[in-house]
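Quick one: this structure, given as C-alpha cells, is what I'll be asking you about.
As you look at this complex, bear in mind that one protein chain is not there, while each of the others sits in place.
On to chain A.
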Amino acid sequence: MTIKEIFDSMDYGLAPESAADAFAWLVDQGSRFGLFIDGTFTQPGKGFESRNPATGEVLAELTQATQKDVEAAVKAARAAQPGWAEIGGTGRAMFLYAIARLLQKHSRLFAVLETLDNGKPIRESRDIDIPLVQRHFYHHAGHAQLMDTEMAGREALGVCGQIIPWNFPLLMLAWKVAPALAMGNTVVLKPAEYTSLTALLFADICRQAGLPKGVVNIVTGDGAVGEMIVNAKVDKIAFTGSTDVGRKIRQATAGSGKALTLELGGKSPYIVFDDADLDSAIEGLVDAIWFNQGQVCCAGSRLLVQESVSERFHTKLRARMKTLRLGDPLDKCVDVGAIIDPVQHAQITKMVASARNCTVHQSPVALPTQGCFYPPTLIEGLSPADPLMQEEIFGPVLVSTTFRTPAEAVELANNTRYGLAATLWTENVNLALDIAPKLAAGVVWVNGTNMFDAAAPFGGVRESGFGREGGVEGLMAYTRASEKPEPLAPVPAFESNDAPVAPGGLDRTAKMFVGGKQARPDGGYSKPVYGPDGNLLGHVGIGNRKDVRNAVEAAHAAKGWSKTTGHLRAQILYYLAENLAARADEFAMRIDAMTGKGTGAAEVEASLQRLFSAAAWADKYDGLAHGVPIRGVALGMKEPVGTIGILCADEAPLLGLISAVAPALAMGNRVVLAASQAFPLAATDLYQVLETSDLPAGVVNILTGSHKELGETLVKHLNLDAVWSFSSTDLSKMIEEASAGNLKRTWVNNGQAFDWSRDQSKRFLQAATEVKTVWIPYGE
C-alpha cells in the first residue's frame, strides 16, 4: 500500500515486535533444554517439543523429567532449605530484589518469549504479565524483610512442589515462587508442558542473581511429572489449573500432612446493572473475556445484564466485537492472539457447537491461515440450565443472560459450583457495596475487571479451590506455626463394668441438638456412656446420615447469623460464657466423671476464657485496605467460611469444642458438631446453655455418635463448606480425600495433638474466614 492509499483508508498496518533477541537466546541455549536442578541445567534428555501456537513452529526441545530427576530436584531443594531459611529475612530480601531487578532488565526478552511460547498478544505480556511478575518479586522482597517481625511464630514449610498452568506461565511462576522463597522455602516447580520457556529463562535469571543452588529447581514435563511432584517428599503442593486435576491432587495428598493450596477453574459472573456506564462496562468485558483469548481462570465469562438495558448493551457489545483485532500475537496492534494448542481449540469448538436455543455471534475477524486461532464469540439468550452457562469453556467465548432485580443478579451469579471472581458494574455505591459481599467469589471487581496485584490476595471459594496468593494471606500458605506438636493418642471410651445400674436416678438420655431443638436420633439407636470406673453415666443417641443431613439443613437455614454484626455475635458469646459460668461446677463434675482426670474445673475455666476471646475478636478480626497501585482501594474483607462441620476433640471434651466453635461463631459461621466420641456428655449438657443464650436456632447443631460415620457423611456433604477434625480417631486421610467432592476446606490434625490449654483463637479465626478481595477503583 502506498502512503496515499493508507492516508485514505486509515488502516493500522503491521506493527510486529521483533522476536530476534528471543530466538537468539533460544539458539544460545542450543534450542534444547535440560532441567534446572541444584543450580545447574542438566543435559537435555528425552522429551517433547515446545511450539509457537500462532505458527505451529517448534521453538525448542524440552526434557521430560523422570522420577529420578524429580527426586534429585526435591533432594537439592531439601538440602538447600535450611540454609535458605537461615540467611534470614534480609538475606532473602536481597536475592528477591536482585531477581526483580533482573526481570526488569530483561523485561522485553521475557515478554517476547512469553508471547512466542503462549500465543498471547505482546501487549499483554509486555504491559500486564511481566510488570506484574516484577511487582510480585519486589513486593515479596519486602515480605522477606519483614518476616522476622511480622510473621513471628511462623516458619517455612520446607520444600514446596509447585505446578503451574500455561495461561500465565511466568506470572503464575512468580505467584508461586516469590512468596515461597520470601518465607524461607525452597521450591521444585513444574511449568506447563506447553509453556516452559520463560520458566527456563527464569532459571537463568536465578543463576545470574547468584541464588544459592537448590533454592529454585525447575523440572519440565507433562502431567506425569506433576504427579511425581505431588507424590514426592515435599511439604506443600501449590497447584493452579483445572478443577479436575485439583481434585485428584487433593485425593493424592490426603493424609500425607502436605499443605495444599489449589487455584482452580471458574465461570465468573460479570454483572451489569442498569445504572452502569455501559460503554465502560463493555470495554471491561473486552478485558474480562477476550483478555488472553479467554483462557483465564477468573475470566468474566458469564454476562448477566439487567433486562432494562440488555438490548442496548448487547447491541453495543456486538458493535464493539467488530473492532477487536485478532492475529499475530507479536503484532503490537492485536487484541486477541492464538489459542494455546489445537487440543484446546478443539475443546472450545466442540463446546460452542453444542450450544442450543441461543444466538451465537462471532467477531468478523479473518482467521490467519496457520496457527491456532478462535474468533471472539458471544452466545446470547442462554438460561442457567444450559450447560454452557455452567461449564468453563476456557476460550474467548462469552455467554449471557439477563436478570430483573439485584437479588436475582446475586442468585444467578452464585448459581455455580465455582467461586473465583466476580465483576459488577454500577454507578450506585450503595448497590455496589451491597452486592459485593453477597457474591460467592474470592475476588470481586467493582467497575473494572481482571485487576491483580501482589498486595491483594487472589483465590477462590467453592470448587475454584482454596488458599490465597498475594498479600499476607498468601504468606500464610507458605508458613506454619513454629511449634512442634506431639502425636495424638486415641482416646477410647470407657467400657462398662457390668455392674447393675443403681436404682432411683431419673433417666437423662441426651438427644441431638438440631435447629435449636433437641431431636431424637433418626436411627432410633442410643449408646451408653461409662465413666472410668465403668459406671453408666448416661446414654447418647447414635447419629446417622439423616441426622447429619438434618443438621446441615438447619445450619443452612440459619444463614441470617452470617449477616449479623460482630457486636451482636460478641454479645451472644458473652452470654454463652455467662450461662456456662453459672453451671461451671456441674460441667466440671461432668467432665471429671467422664474422663476421671480431675481437670474439669480447669477445662471449664479455659472454655470460659475461649468464649471471652472469641467474643473479643468478634468485632476486631478486621479486614484490610490493601495498598494496590491504583486510585482506589482493594478491600480484604473477612467473610465467614459458611457452614463448618467439626469433629470435636476427645481429650478435652468441653474445651476442644468451645475452642473451635466459639471463633467459628464469632466470625459468623454456622456449625455442625460431632461431640467427642469418647466423652460426649459435656457437649450434650451444652444444649441447655445454648438454648438460654439467645443463639438463633440452627447456628450450632450437635450430633453424637461415631466420628468416623458422622465425619464421612459430613465431609461428603456437598452443601457444607468446611470440615475440621480434632478427633482422636485417625480420620485425617479419609476427610481430606473425601473433601475433594466439593473441594471443601479441611483442617485435620494428622494424628497430632493440639495444645488446647493455650489460647490459639487466631488460628481458628483464620480457618473460620475466607478473605474476599473487593477492588473498588474510584474517582469522579
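The rule we apply is simple: contacts are C-beta pairs under 8 Å (C-beta built on N, C-alpha and C of every residue); 3 or more make two chains touch, one makes a residue touch a chain; residues count from 1.
Assume contacts and distances are computed from a predicted model.
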Protein that the absent chain corresponds to, by UniProt name, given "Glutamate ABC transporter permease", "Hydrogenase maturation factor HypC", "Cobalamin B12-binding domain protein" or "Deoxyribose-phosphate aldolase": "Deoxyribose-phosphate aldolase"
Candidate in contact with the missing chain, chosen from A:21, A:279, A:586 or A:622: A:279
Residues belonging to chain A that touch the chain removed from view: 1-7, 9-15, 123, 126-127, 275-281, 283-284, 323, 332-333, 335, 425, 427, 447-448, 630-632, 777-780
